[in-house]
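For reference, the structure is listed below as structure tokens.
Excluded from the complex is one protein chain; the other protein chains are retained at their positions.
To keep things simple, chains are lettered A, B and C as they appear, and every chain counts its residues starting from 1.
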Amino acid sequence: MRTNECRLELLLGRRVLDADGQLVGRLEEVVADYRDGEYLVREFHVGTFAMFERLGGGMLGNGLLRLIGGNRLYDGYVIPWKLMDLSDADHPRVTVAKGELARIDETAHPSSSVRRAAKSKPRRTA
Amino acid sequence: MKRLLELSLGIVTSIGGFLEAGSIITAVQGGAVFGYQLLWAIALGTVGLMLLVEQSGRLACVSGRTVGDALRERFGINFFVIPLVTGLIVSFLVLASEIGGVSLALQMATGISLQWWALPVAFAGWFLLWKGTFGIVEKGTSLLGLVTIVFIVAALKLHPDWGEVTAGLLPTRPSHDRARYWYLVVSIIGASISPYLYMFYSSGVVEDGWGVDDLSTNKATAVLGMSFGGVLSAAVLVVAALVFLPRGIQVERYEQAGLLLPPVLGHAGFVLFLASLGIACFGATAEITLAMAYLVAQGLGWDWSENAKPKENTRFSLTYTVMILLAGVVMTLGVDPLKLTNFSMMLTAASLPVTVVPMLVLMNDEALVGDHRNRWFGNVALGALSIIAIVVLLSAVPLQVMGGS
Amino acid sequence: MELRLVHELLDKPVLDEARRYVGRVDGVVLELRRGAQPRITAFEIGGRVWARRLSPRIARWAVSLGERWPALANGVTRISMQDVRRTGITVSVKCDGRTTPAMRWEHWLRRNVISRIPGA
Partner (left out) sequence: MNATMPTLAQAELPLREGPPTMSSSDGGARNASRYGWSWCALVPLVVACGVSDPAKQIERAASWAVTTRELAIERGVGSVGRAYTLDLLDAGRKDIRKIEASLDPAKVPAAVRSQVPGALVELDSTMTRAGDAVRRGNPLLLGAAAAAADSLGHTLESLGEQAGK
């Protein structure tokens, strides 16, 4: 494995800290664009269900929490590729403070129940 | 017309395929000790199974993904390993108890010990899977399984007091043997809602190539088929309540169940009981073995299909070969089939949350089922079932120790 | 065209050009480049790959298992993203599944085990 390679499946669910060592959340999704024959990573979606953080970021856990209206608790951030430092695969870090990151727009979430909930409710501004 | 044929065949096969070692033995023991009091557990189990079969069928019709596929794809390998490992352990024990059921029926008919019958039975099951297609395995064994209607005939012949029977449908607290009562409630639920059933059913939907326009057939098969199956299981309990309870016969040995039908139907009753036990358990043997191979192949990404020739998907066909022969070997070691059946039913009930809870997420995932998602009713029912499954899981260990026969 | 790696690629079934079921996307390889967007170079299929996701102990056990039966060890199939035609519920790729290591186990069993059982 060449040194500058890293594996998505091992990154998934990792806790991501920001520049000040604050917890941003767990890595949930990586979004890429297909441009001139290549798939290039555009952004990382990182988030946690605040209270349920200790329960771990299992996909089943997230799925269930989203189902029972967990998105009011969901604290999600969009991290552009530029701001993500993956040099140490065990400890992904964000190069800026958490406050400066854009929040995840839940209205674009694949599952419609999340989208509906997000639309119907004014966003909680951090 | 094709749809009507498919519908009727679907219902008939779910009737024939409903009873197996666990549902027969738990119903006989329940009726013999508590009369009609446990009918509500059968009703609850049947409704739960109806729910899960309809939903897993809908999942497969709409997305073309079986339950096994969806568990791996939606939740990743880290979670999938849990239903995989628990599913294999539990299904293996149930498979061994089914082979035990067939072997015992042969022992009761011939006097030759079931330990000699175990491997031939396992081999026969393997041969059916090796040479047969999905249709033969599911439809064939289930059509033969219609012999189990003898329990309804026996129940009607005994003229039960229908008032008391319906009273049994309401949950009541036991007057005696409290631990034994709740142990049987959990075993009955485990016997009716077995994960291998909806894994097998959803794989069957994909094998038969059902699509969105088969949703109505899927719903009818699930509702009508399972409810008739529930009636069958209730009939076994009613007969035991009317034959064993008044005489004070408690089922300590599997073979005692052979005395269930003779007082009602004479020699024919004895022969039909052996046929019912043997055929129902043989059908279940084939189904469970396939369900285990489906779970492994779908989860780990091997090609799978019972309709294809074994050499076309070797890992799938060798998986079921190893599973069924290994289970056959277990029964030759002299494991007591009654204790194994009760134990595996309890374990099945305890392992339910691992597959029922994820269904809540799968059936609401628009990427998978689109606008055929669960309506509020489906979610409330499945949510209630998940809570029951978790309560059952938490009560499994104490009940097994106190109530275990 | 947007691709959500976890939701539309990871763990999804892989079909080759003849729609043969080759395996599942067990891992996705990202190439980190200084000052440029990370590139998704390939995805991998193989027991060793998903074993590593469970825990290092299981990963080591899977590797040692592979060394003990080299014929059986189907190794790791790496398929370049250039060959990916479509993603979503399934991932279809432009290559012949039969030549990939993922299917090696299948062929080995067919030659050495299944052929010995009549009526396969």
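We take it that a contact is a pair of C-beta atoms (placed from the backbone, for glycine too) under 8 Å apart; a residue touches a chain by one contact, two chains touch by 3 or more.
Treat the numbers as computed from the prediction; the structure is a model and nothing was measured.
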Statement: Cross-chain touch to the chain not pictured, restricted to B:56, B:217, B:298 or B:351, is B:351
- line: Contacting the left-out chain: of B:9, B:81, B:124 or B:367, that is B:81
- line: Given B:164, B:255 or B:366, the residue that touches the chain left out of view is B:255
Field: Touch list for subunit B against the chain that is not drawn
entry: 76, 78-79, 81-82, 85-86, 89-90, 93, 107-111, 247-250, 252-253, 255-256, 258-259, 262-263, 266-267, 269-270, 330, 333-336, 339-340, 343, 346-347, 350-351, 354, 393, 396-397, 400-401, 404-405
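The rule is simple: only the chains that are shown with their structure count from here on.
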Message: Which label fits the chain touch graph of this model best, line, ring, star, complete or other?
response: complete
Query: Between chain pairs A-B and B-C, which one is joined by a greater number of C-beta pairs in contact?
result: B-C
Centroid spacing, where centroids are CA-atom means, of subunit A and subunit C in whole angstrom: 26
Task: State, to the nearest whole Å, the distance from the C-alpha centre of subunit A to the C-alpha centre of subunit B.
output: 41
Statement: dist(centroid_CA(subunit B), centroid_CA(subunit C)) in Å evaluates to 34
Message: Going by the contact rule already set, what residues in subunit A reach two or more other chains?
response: 9, 12, 110
- prompt: When you check subunit B against every other chain, which residues touch at least two of them?
  reply: 76, 78, 367
Query: Touching subunit C in the complex: which residues of subunit B?
result: 63-65, 69, 72-73, 76-78, 81, 130-131, 300-304, 309-311, 313-315, 317-318, 367
Task: Spell out the part of subunit C that touches subunit A in their complex, as residue ranges.
output: 1-7, 10, 26-33, 37-41, 49-50, 52-53, 81-82
Message: Quick check: in the complex, which residue numbers of subunit A touch subunit B?
response: 9, 12-13, 58-60, 63-64, 67, 110-113
